[in-house]
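In what follows, a single structure is set out as structure tokens and then discussed.
Removed from the display is one protein chain of the complex; every other protein chain stays in position.
We just call them A and B in the order they show up, numbering each chain from 1.
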Amino acid sequence: MTVKRTLAFLILALMALVLAQSPLDKLKAALDRLRGPAHQGVYVLTVERPGSTKTYRIKVYTDGNRAHLRVLEPRSEAGQAFLSLGQDLYLYDPRLDRTLRLPPTGRTERFLGSDLTYQDLMGRDLEELFQVAEAQGVLVLTPKPGAATPYGRVEVYLKGDLIERILYYDQRGQAVRELWLEGYQRLDGAYLPRVMELRDLLKEGYRTRVEIQEVRVGPIPERCFNPLALERGC
Amino acid sequence: MTLLSLAWRNVLRQRRRTALLSLVVVYVTVAVLFMLGFLDGYGESLVEAYARYVEAPVVVAKEAWWEDPDPTNGFTELPSLGVPYTPRLSLYVLLRSPYRTEGGVALGVDPEGERRLSRVSVKVAEGRWLEGKGEVVLGYRLAERLDVRVGERLVLETGKAALGLRVVGLLRTGVSNVDFAGVYLHLEDAERLAGTGVRATHLAVEAGRGREEATAQALNATLPPGLKAKGVWELMGPIRADYEGSRLFYLPLLGLFMLLAATAVVSTTYVSVRERLREFAVAESLGLTPGRLALQVALEAALASGVGLVLGLLLGYALLYYTATHDVFGPLMRMSVEFFPESGLSEHLYTAVRPVYALYASLVVVLSGLLALLFPGRLVLRLELARYLKGE
Partner (left out) sequence: MLRLAWRNLLRTPGRSLTTGGVVALVVFLSLVFLSVYAGAFDAFFQCVLDRTGHLVVRVEGYEAKQDLESLTFVPPSLSLPQGARVEGVLEGGGLLLAGERSRAVAFTGFTPEGFARQRGLLKEGRLPEASGEALLGEALAKALKVRLGDEVVAYAPGGLGLGVYAFRVVGLVDLPETHLEARTVLVPLADAQALLAPGRVSRLEIRLSGVGLYEKEPLEALKAALQPHLPGLRVETWLEANPLYAALLPLYDTVMGIYVGIFFVLAGLVLLNALYLSLVERVREFGLLAALGLTGWRLVALVFWESLLLVGVSALVGMGAGLLLHLELVDGFRLPLPAWILEQYKEFGLPEVLYGRLGVKEVLLTLGYAVGVALLAALWPGWLASRLEPVEAMRYVP
């Protein structure tokens, strides 16, 4: 009797060990959830500065890895389009009337003047550039040797399996950016945060908020991820 | 009695006037020595800066690279030159710290090779020189601008790759280019950033001081076609013009100074000869040719100025020695460096001390002798014996 129990216990323990995720796996899984499934939708981007607020409406097509964004409002900037294909980044501006391929050095620039960089929106830097450890339920990311990132440490706070908060530290131990994710919706077996808020901790009153207004889950036609589509639309 | 000792005796007979004209010669000699030492010191500081900090004594690269210093014109395979060299890879990068972004030129080097050839590696003010990959060393002014400290990571980005390198040292060389804009990383990291299989853009070759041009020429005779070697003077930027311009401006001025000093000497000799025309007449009537007498006059002038020359040399070399060992021009140079941070100026300037200056300064003596032949000498040559012997 006891042998069976012990065996069962052992097997359970073994399974727990095998199934228990390494911190890296946890991060990967959580990031996957962050990107959500393949979907298209309308995002509202609000850029807050001391004394002014600017709001954009953006149409989004993404398959979880690649993304095609089009600015719908305000009228003065409507027609701008962006395409992220992993390493490559393209942008189209109707006033420029041509499609530009941004050098990789352009990916850390701010998206539409907000506190979000292109990297934040599209890249998967956290997995590539950092090594993950876990401390008291918080994923602590430290840059891999030679990683091309200016951050000294990144803390990822999970609520269950979902990322609730990411805190970026510079190399002097000061927190410089904070990303909040709320309102996860469950869509077609995957999750998508409805609200993403980024705060610049070094500048008072600088905040960017992305809210998903509409979303429709489903595969995105391949032509949407062709740079030529930027001009014509998807 | 030889002419020389006669002349010497005559010079000594008039101590006061010899002393007075010595003052002029001393002054001019010191000025000449100092100016030559300063100009040479300036040149030496430029050579030192470019040979040991900014560039190298001799640099070998493809002709195409000299035209267009882009990594695409670099070496995909390191050639054999017949002389030892250390390879370097210079490329444009975006330097990204958490607070600032700046574009600049980074230099990929072989840390050991640099230790042998350049002095940059010993001028690390904080931290240490490169030892391996994943590290970067910056000029301290650049680090200030980027707001990055030793131990922190700096991102270097090109269109091809991005690397986070740890700042292991800050340089304080006293040479403007390096302190304001120097970025040094391991050659292999630079290769990664450059992409396209480039191993090096140029090769730094050693050459002894003063032999840089000769070494470059010798190399050019043996290099395969398409490669060219340049010595340090060719590698200097616009600052070379200032150096050459200064020489062109000041050297004739020094010549003028020496001429004026010779005039003073000759004036005195003239008076002295006029006073002793009777003496000369007697000597001539006793058989000494006018030519020899004129020569004696010339010798007197030469010796008189020679006294001043010797004193001037002593004082001048003492002054040069002092300014060669004490950083007297520091404040002047530091101000110039702020004005022209990429000219290759150093924060110090020490005068050169060379024995050959004595040779140039002794031109005063030669001039004195020559002028003395021309003027007081002619008095002697045209001497009407009868008039003077009669005691008029």
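In this text, contacts are C-beta pairs under 8 Å (C-beta built on N, C-alpha and C of every residue); 3 or more make two chains touch, one makes a residue touch a chain.
Note that this is a predicted model, so its numbers are computed, not measured.
**Q** Just name the one of A:P23, A:P103 or A:G146 that touches the chain not displayed here.
**A** Per the contact definition at the top, the residue touching the missing chain is A:P103.
**Q** Out of A:D32, A:D63, A:D93 or A:E155, which touches the unshown chain?
**A** Checking the options A:D32, A:D63, A:D93 or A:E155, the one contacting the hidden chain is A:D93.
**Q** Among B:A49, B:L94, B:A301 or B:M333, which residue is in touch with the absent chain?
**A** Touches the omitted chain: B:L94.
**Q** Using the document's contact rule, name the residues of subunit B that touch the chain not shown here.
**A** 16-17, 20-21, 23-24, 27-28, 31, 68, 70, 92, 94, 100-103, 159, 181, 237-238, 240-242, 244-245, 248-249, 256-257, 260-261, 263-264, 267-268, 270-271, 274-276, 335, 338-343
**Q** Can you list where subunit A touches the absent chain?
**A** Residues touching the hidden chain, for subunit A, are 49, 91, 93, 95-96, 98, 100, 102-103, 105-106, 109-113.
Here is the rule we use: only the chains that are shown with their structure count from here on.
**Q** Taking the mean of the C-alpha atoms as each chain's centre, how many Å separate subunit A from subunit B?
**A** 60
**Q** Which positions of subunit A touch subunit B when the two form their complex?
**A** Interface residues on the subunit A side: 103-105, 108, 129, 143, 145-152, 170-172, 176.
**Q** Which positions of subunit B touch subunit A when the two form their complex?
**A** Contacts found on subunit B: 94, 96-98, 133-134, 152-153, 155-159, 161-165.
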